[in-house]
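As you look at this complex, bear in mind that one protein chain is not there, while each of the others sits in place.
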Amino acid sequence: MNIIVEREKSLEALEQRIEDLRARSARQGGESSEDMRALEDRYAALQRDMFGHLTPWERVNMARHPRRPIASDYIARLDEFDELHGDRQFRDDPALVGGLGRLNGRRIVVLAQQKGRDTKENIRRNFGMVTPEGYRKARRLMELAGRFALPIVSFVDTSGADPGIASEERSQSEAIASCLLTLSRVPVPVVAAIIGEGGSGGALAIALADHVIMLEHSIYSVASPEGCAAILWADASRAEEAAARLKLTSDDLLGFGIVDEIVSEPLGGAHRDADRFVGRVLGTIDAALSHLSNVNRELLVERRRAKYRRIGAWQETSQRFASVAAR
Amino acid sequence: MNIIVEREKSLEALEQRIEDLRARSARQGGESSEDMRALEDRYAALQRDMFGHLTPWERVNMARHPRRPIASDYIARLDEFDELHGDRQFRDDPALVGGLGRLNGRRIVVLAQQKGRDTKENIRRNFGMVTPEGYRKARRLMELAGRFALPIVSFVDTSGADPGIASEERSQSEAIASCLLTLSRVPVPVVAAIIGEGGSGGALAIALADHVIMLEHSIYSVASPEGCAAILWADASRAEEAAARLKLTSDDLLGFGIVDEIVSEPLGGAHRDADRFVGRVLGTIDAALSHLSNVNRELLVERRRAKYRRIGAWQETSQRFASVAAR
Amino acid sequence: MPIPDWLRIRRDKQQNAEAAQWVKCPSCGELLYRRELEENSGVCTRCGHHFRLHAYDRINLLIDRDFVEVGAEILPRDPLSWSDRRPYLKKLESDREASHLSEAIVTGFAAIGTFPVALGVMDFGFRGGTMGTVVGERVTYLFEEATRRQLPCVIVTASGGARMEEGMLALMQMAKTTMAVDAHMRAGFPYIAVLTDPTTGGVSASFAFQADVIVAESRAAIGFAGRRVIEQTIRQKLPDNFQTAEFLLEKGHVDIVVSRPQLRATLIRLLDYLVDGRGPGRTLQAVPELAAQ
Partner (left out) sequence: MPIPDWLRIRRDKQQNAEAAQWVKCPSCGELLYRRELEENSGVCTRCGHHFRLHAYDRINLLIDRDFVEVGAEILPRDPLSWSDRRPYLKKLESDREASHLSEAIVTGFAAIGTFPVALGVMDFGFRGGTMGTVVGERVTYLFEEATRRQLPCVIVTASGGARMEEGMLALMQMAKTTMAVDAHMRAGFPYIAVLTDPTTGGVSASFAFQADVIVAESRAAIGFAGRRVIEQTIRQKLPDNFQTAEFLLEKGHVDIVVSRPQLRATLIRLLDYLVDGRGPGRTLQAVPELAAQ
C-alpha cells in the first residue's frame, strides 16, 4: 500500500464531486457558484495539506509511486538513444539499461536503473535491482565513455542491488566495488540523477559523480527504511520511524554535501506533470554537463576526489600524527 | 591407444630378457656375455629405430604420453610458488593454474594449462581444456604482472579450449580474444613454453610471447589432427595423415619463425629423464628471461609486435596502394 | 578503385541464367523472386531469413560514394605444400573462380554516411571465410592504415575459423591482427565489428570480439566452437537458438542485434557517437582517393 496513492484516491472523490457540480451548474446556469468555490478552495487546501510538506516516510512513498517517471521516461526524451547490451561475458541485465545517447545535441553514455511500469515489466526488470552482470555492463560502458571522451549520465532508481543467491555466487561485491573504482578515475564528466529510490551501495555504484542531482521527493539512503528497521529492531514494520531517522531526503543530503542540486517537484509529485518535469530534469542535467565540459580532465578527477574526500562528520581530538615528530 | 606407450611395452619385454640374462650370467660366471652384448646391441638399435627419428604422428603421441612432464612438474621445481585463484567473478578454473612464483630467484607470474596425471585428476582439470573463467583468471594475472613489472612465464599444454555448451554461453571467444589483447600490450617479458600439446587458439591465448620455447616432441597446431581430419575429410581416423600435413612439429615451427627455441629431449622422450629434463627447460626459460629483462619496456612491446607482424606466407602481386599516388 | 569486374561478371552471369530468377529460402521454403530478395538486402520477405552476402554486395549495401580497395595485391601462397583431396592451390583457384574474390576478405576505404572508414568485409564463399595469412595480413594492414589516417574501422566478419591448409601460420594471424587492433585502439580510434553468419573459431576469438561496439546480424550463428564439434562432444542435439545472435544478446556477448535492412543506419548512428567531430578522421580528407572523387 502506497500512502500517496491512497491520498490521491481520497482526492479523486472530491475531484469527482467538483466535476459533477461543474457539469450541473453548466446545465442550470451560474447559481451554485458559491458551493463550487467552496469546494475548490477545500480541494486546494487538501492538496496543500496532503502534499505541501512531505515527511520522510511520505517521500519514501512518493519515490515509489507507481506513476512516478522511471528511467525509460527520461531516456525516451533524449534526442537519440541506442541501447548497448551485455557484460560481454554472462548475461544482459535488463535492470541496468546502458547505451549511447544524445542530450541537447551532446553525445553521452547513459546508465540507468530501470524499474517496470507494470508487474510483468517489473519482473523482467527485477524491480530495478541490478545483478553483478548489470554492474559489469555499466563498468564496461564507463570505460567506453572514458575511451571516447563521452560524459556519463546516470539515472538512479533502485531499492538496492539484487540480494539473491545467484548474485552472491557471481560476486555482487566485486561488481559494485569495480564500478566505484572505475567511476573514481574515469576522466569524463559524470552526472547522476537520483530519480526515485537511491538504495544503498547498489545505487552508489552508478552515482559516484561530479554532480549529483536529486529530485525533491526522491530518497537516497544507506539502507531501505524496511531493511534498516529489520536490522536495528528486527521489525520491518517500523520503517516509517527508520525513514525519519535515516536522513534520506533531498534537503538533508544537500545539507551534508552528498547531493549537489535539487530539482523541485510539482505539488503532488513529479507524476502530476510528468512530461514537463522530465524535460526540466534533463535541462538540469544538460546545464551541469555544460559546466563540467569546460573543466580540464585531470582537474575534473581531482575535484571529484576532493569532493568525496570531504564527506563525513568526525572530530579530531588532537593533530594527526601528534606522536610523530618528523611530520 | 598411445603408440609410444605400445612401443615401450614391446621394449619392456626385451628389457626383461636382458635383465634375466644378466642375473643368470652373474650366477654362472661370464660365459654368456656374447649373447648379452648381442641383446644389448639389439636393444639400443631398437630404441634408436623407435625413437631416433619421430614422425609427426609419433610426436603427437609423445606429446600426449601419460608420463610426459605436465605443468605441475615444472611448477613443483620453482623456488617458490603461490597459487592465485579465480576470475573474481564466476569460478576458479582448475585447468588453468596461475600464481606468483620465483625461478632462480626471479619473481614471475606463472600461467599454466594443467592436465591431470590420472583419470580423477584429469576430470577435475577438464583434461587441460580451459573454460572462459580460466582465460579470465589468466588475463587478470597478466594485468597483475604488468602492474608490478613481473615477467610472465606460461606453460602451454592443452588439446584446445573447452568446447562445451557452458563455455559458449560464457563467451569462450571473448575470453580468448581478451587474453590476446592483454598479452599484446603487457609491458613485461613474456616467455611461453609449449610443454605438451599446443592446441589451437586455446593454446595461443597464453602463448603470445616475446620468446616461445618448444620442447622437441611437443606439438603446436592450428587444430588437433583428429579435429582437422574430421573437418576436412569428415573422418577423424585419418588423424595420422592430418598430423603429417599440419606441420605441427618443433622443427617446422622453428622454420616458420613461430617458435624461437627448441629444447631437445632425451632419446625416448622427456619422461625418460624427467627430473633432469624439467630442470633444463626451466634453465632455458630463465636464460630467456635474463635476456629480455634488459630490454626497455616500450621496446619490448614494439619488438613483440614486429615479431608477429612478420609471421605468414603471402605474395604481393604489385606494390600496395598501386592505385594511390599520395603514398 | 571502383567495384571490380568480378562482381559485374558474377551479376551478369546470374542475370543470364533462367534458373537464377527464383531462389528458395532455406529457412521457410518460400520461392523468392531474386530481384525482390536483392532489394530487401538479401533478407527473406516471408520469414526474415538472412541469406549470406557476397562481400561486394555487402559493401554496396553499406557505403556511400565509392570503395577504395587496398590490400588486394596481398595474395596467398602454399607454405605447407598442402594437398588432400586436391592441392591447396587448386582449391584456391576454384574458390577464386566461384566467388570472384581473390581471398576471404575485401579491405579498403569508404564512406558510411558522411564518415570515412576503413572497411573490411569477409566472405564465407571463399574457403568458408577461413583466416589464412592473407586475411590476417589484409586485416592487419587495414588497421595499420586506419591508425595512420586516424580513421574508425568497421569489420564485417563471416568465418569458419583459422584455415587448416596454412596450419600454424593461419593460427598466428590471431596474434598479428590482435596487435594491430590494439595499436588502433590505443591510438584512440573506434572499431565496430559486425558479426554475420557464421562467425566462429580463430576469427571470433580474435578481432571479432575485440571491438568497441559489437553488432550482430539477426539470426547469425556466432561462437567459438562449431555446432558440430559441440554436438559431438556432448553427444546430443543443441537447441535451435543456441549460438544465434539473439541468444548471444541475451547472454550479454554482443551489444546490438540488427536486421540487415537496419544495419547501415545503425552503423551511421554508432559512428556519429564515437567519432570525435573535431578529429581529422571526420573529414573525407583522410582518404584523398575518396575526397578526390
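Going by the order they are written in, the chains are A, B and C; count residues from 1 in each one.
The definition used in the following text is that contacts are C-beta pairs under 8 Å (C-beta built on N, C-alpha and C of every residue); 3 or more make two chains touch, one makes a residue touch a chain.
As the structure is a computational prediction, the values presented were derived from the model and not from experiment.
When the full complex is examined, the chain removed from view is found to touch A, B. Check A:I176, A:L215 or A:A239 against the missing chain and you find that the one touching it is A:I176.
Of the options B:R24, B:H85 or B:R276, the residue whose C-beta touches the omitted chain is B:H85. For the chain left out of this panel, the touching residue among B:R7, B:K137, B:H211 or B:R238 is B:K137.
Even with one chain removed from view, subunit B keeps its contact list with that chain: residues 80, 82-93, 100, 102, 107, 133, 137, 144, 147-150.
For subunit A, the residues in touch with the chain missing from this view are 161, 163-165, 167-174, 176-178, 180-181, 184-185, 200-201, 204-205, 208, 220-223, 227-228, 230-233, 241, 245-248, 252-253, 256, 258, 304-305, 308-309, 311-324, 326.
One rule holds for everything that comes next: only the chains that are shown with their structure count from here on.
Chain-level centrality, scored on Cα centres against the all-protein Cα centre, points to C.
If each chain is reduced to the centroid of its CA atoms, subunit B and subunit C end up 33 Å from each other. Shared interface positions of subunit C, i.e. residues touching 2 or more other chains, are given as 209, 251-253.
In subunit B, 170-171, 174 are the positions where the chain touches two or more neighbouring chains simultaneously.
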